[in-house]
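Here the complex is missing a single protein chain, while all its other protein chains stay put.
The chains carry the letters A, B and C, assigned in the order they are written, with residues numbered from 1 in each.
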């Protein structure tokens, strides 16, 4: 019933899944628990995920909890056909192939929903959007207990729906869990961006002028690793408090119009568009390298660059050189898309171990609270206990132990909190 | 009218105030603005502050805005008599002297309140407590527009009062402003703790095993600087998420019962009591150094240590060596009080420049919103505009500029936020 | 006359050479100077080099100085056929192809020597060895003005020959120049090792236990970058002074028998053999990753591991998993060969810009001192002026300026040196 490209690719995909499985001990421990507890017995779960090894393993963990799992790829370019084949072979219903057309993509989304899921795991909001807006699917809404959303973008969409009273079931804001954003954005993005840049360019980072646009969690991670590799880091910001933090952290701060003149490498992580755009191109040094790790492919204004450049030429794999009217060349990595995905393998497995464990326990939480549909706000924070549980398991598998409060200390803190 | 120790000490105090004034450009710019705008014209302001140079300068800034200012010292041990004298000379009514008795201390608090202030700037909650609970002062309550509280401890007391409906006027939670806790706790505490330890012990930090108890903002700052000085840092925690952060930041994590055996230097910054206590003493290395930068003098259980030790002897100024039954000696800095105050000069002026500017603008905010007494919750967050204003001025005085959004970008972000 | 695999591959090789050429400004400036000055007019130069883009560009720089250049690949596995083709197209006589047999390799070496070179640029000592020891080539010895050696290994061989009086012409010890070893070993190896590990494994470094065997310049670079990426670094050493340095730099130090039990990732950079060997295998954690960046493929004892393991299986490209008798698996990257070459692209162009500029100016130095054959020691240090010249140009192209001594300062330092 799965719709995949080629079932014969399964062995290659299986090897990839097994490699990451060994590096995801928290999720592995949940797999074991779920096998015993069967929290999803009799349920169907629909997933929209990047169809690659780490997410595929996550899908099998849900299955081990008793669910029938229906999965599609959240991005047609990130879908790996061998992983899809291996996942199908392991008993998940998979509807996805690499480079699907728009029409095929929507068809695949629909396939997962038509199964009539109780739980929806979404990545960007496409599943939730479709089930709410497609008349042929709306009948399925009452059957849905709730769902989880992985991304910032998806959460913004959900909160808008929630504000309009348009959200039919509760959605857990996985991205806002501590074990997600504190780790994924700082350590995950921080390292994977430089993995990707280094792999693609093979240039030295030490001594380079690196410009990081945006000093949120991602920007902090990217800046920290840039300096760690020996770069001279300049941060651009629109928030003065974050700019002060960057200065106190030892970085230079400049407006982009100044930073543009000195940067050797630029990384945008602002969540906004046109961060590097027409007014900056002519200022860039010859050979400057531009890449984005923030938001879709709009932070470096590629459209404007295409229009402005005299010509373009591929310099190395994933590096496009744009010849500018002033005779200089600027190099864009991965077409301005998320550089750690377009030019790398995404976040390391150990990071996703925490994010997907939050997902798995959030799904379990939904299953356990199936009857209790909240009246008011339907976007729900992941409970602190879930964060705590994931972190405790992570510590244990890394071999660490921590302190607990003595009764005297508990009483002392309690007296504080009561004034 | 001021009650101070010795007016003749003013020149020494004046020199101290002038030194920090030069290093507090944001507050200096507010002084200039206030002189023109006179936001506090006709008002009285009561202050309870550490009576040292930085806070004294802050008091004069309020005065420049048209207020009559009545100031006392929030801690009788931190009051510097020369600063008190200089402040009185500059026209503030000062009621404070070093090592005042309990009775004198309360008398001084009362003096500032009896003036009948419209605004109260508190540090720990003693002024607010007194005016609410002393029958002879309660008549003054209706005259108070509102106040500001600088510390975590004070805020906890306020929130308890607020929950009980016992708070008679609005209080602004200065400690929770970004320009306060993001800078004061991380960079201020981080550096000043090591300044104090190094000044007191003159030992090398590189290669030492440093144990930091607690990985909140203060603990992050203390750990960051310890490593920066070459230490091998171990963190103890009770929160598993923070423990995971510490590990990902490159630190070791252990329960205190294990960390106690390996530490050369211990710094407690947990906000709880008995972090190092009877069960740990016998485990400590000979010569281990204990100090606290968190909460009063209860994080290292000094009472228990005094009881446990065979004898004690001063090893150097501010270092007390305790001989233990097992023949080892452990050294406690500054009697377990806040080491950066007891053995150092507290936070650098540039850090307090931000904190006190938040205070000053919060006081101005209260003055401007004098009529609008909120009905419900009376503990008020410092408005984001105040944070923004302080950070913008700080940037300007350090010589930095930042970006602003283009109309296209504003619209883009707006479309996001609206879904 | 060139002997290459396929001339049609030249366009691909040309693109590679052009990419690195843009990133090697010092060498580019020498190319320009050489074109005017023709320091090698009428001379022949034989090169044995890794036949890849950076070295290929270096060969063309020598050619631009008037030399006829004859080049072969110093390692049959590192030879890239497209680069060889492009180099031949640009007028260098090339004798090299990928995966040549032993016999072919020696034939290629011989081809470059039979041209009768005045200068020999060697990488590991094979050219120098062959011309001294092959009876059919010894007649060419008197024609050789001198040569340059790039590697530590080559230098050790040369110094042994020199001590025996067996060296027929002067050899410049390029590896010992400051602009070579201070940069190549620390920044080049430091970054390229982690580029390679991260690209191959896609695992998070933050929070990992990384064991670096050896704390020389390479070990310092690898450790520095490991910590910078968030790792907990343990160093193993046999030199107590270096071990003390590692501790003061904030690293843990353990004997390998202890480190083996805790490491997640091991990098050997000792210059010795069997650093991780039979006595350690059973101690390793399940999933431990082993790689080498030091010396050939003997630091991790691969022979012993092959004998000890129950079975092996490729886990990912360039990762071989060895199942041990105790049921654990250890993963070896790139067969224990230099991980930054076997699993990466070697040193960044900007680093080799300095190394090859030292080479180029050393060759020029030989040409200029052709008559002056030294009587005694024939291994020659690169003159300080050459180091200085390369560093000055590097600074200029990066946009930096430095100070010069005033006459007063010169006199002052002079008086010092004269006592």
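The working rule: a contact is a pair of C-beta atoms (placed from the backbone, for glycine too) under 8 Å apart; a residue touches a chain by one contact, two chains touch by 3 or more.
None of the values given here were measured: they were computed from a predicted structure.
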Contact set of the excluded chain (shown chains only)
A, B, C
Among C:247, C:332 or C:367, single out the residue that touches the unshown chain.
C:247
Using the document's definition of touch, tell me which of B:349, B:382 or B:402 contacts the absent chain.
B:349
With the full complex in mind, choose from C:10, C:76 or C:161 the residue touching the hidden chain.
C:161
If the hidden chain were put back, which of C:4, C:27, C:179 or C:349 would touch it?
C:179
I need the residue numbers on chain C that touch the omitted chain, in ascending order.
156-157, 159-161, 163-164, 178-179, 182-183, 186-187, 236-241, 243-245, 247-248, 253-256, 258, 271-274, 354, 387-388, 391-392, 394-395, 398, 400-406, 408-409, 412-413, 416-419
Chain A positions in touch with the non-displayed chain are 206-207, 227, 230-232, 247-252
Against the hidden chain, chain B presents residues 15-16, 19, 22-23, 187-188, 191, 195, 198-199, 202-207, 225, 227-230, 287, 315-316, 344-346, 348-351, 398
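To be clear about the criterion, only the chains that are shown with their structure count from here on.
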With touch defined as above, tell me whether chain B and chain C contact each other through largely the same residue numbers, more than half shared, or through different ones.
same
Geometric centre distance via CA averages, chain C-chain A, whole Å
39
What is the distance, in whole Å, between the centres of chain B and chain C, each centre taken as the mean of its C-alpha atoms?
54
Which residue numbers or ranges of chain C touch two or more of the other chains?
206-207, 227, 230
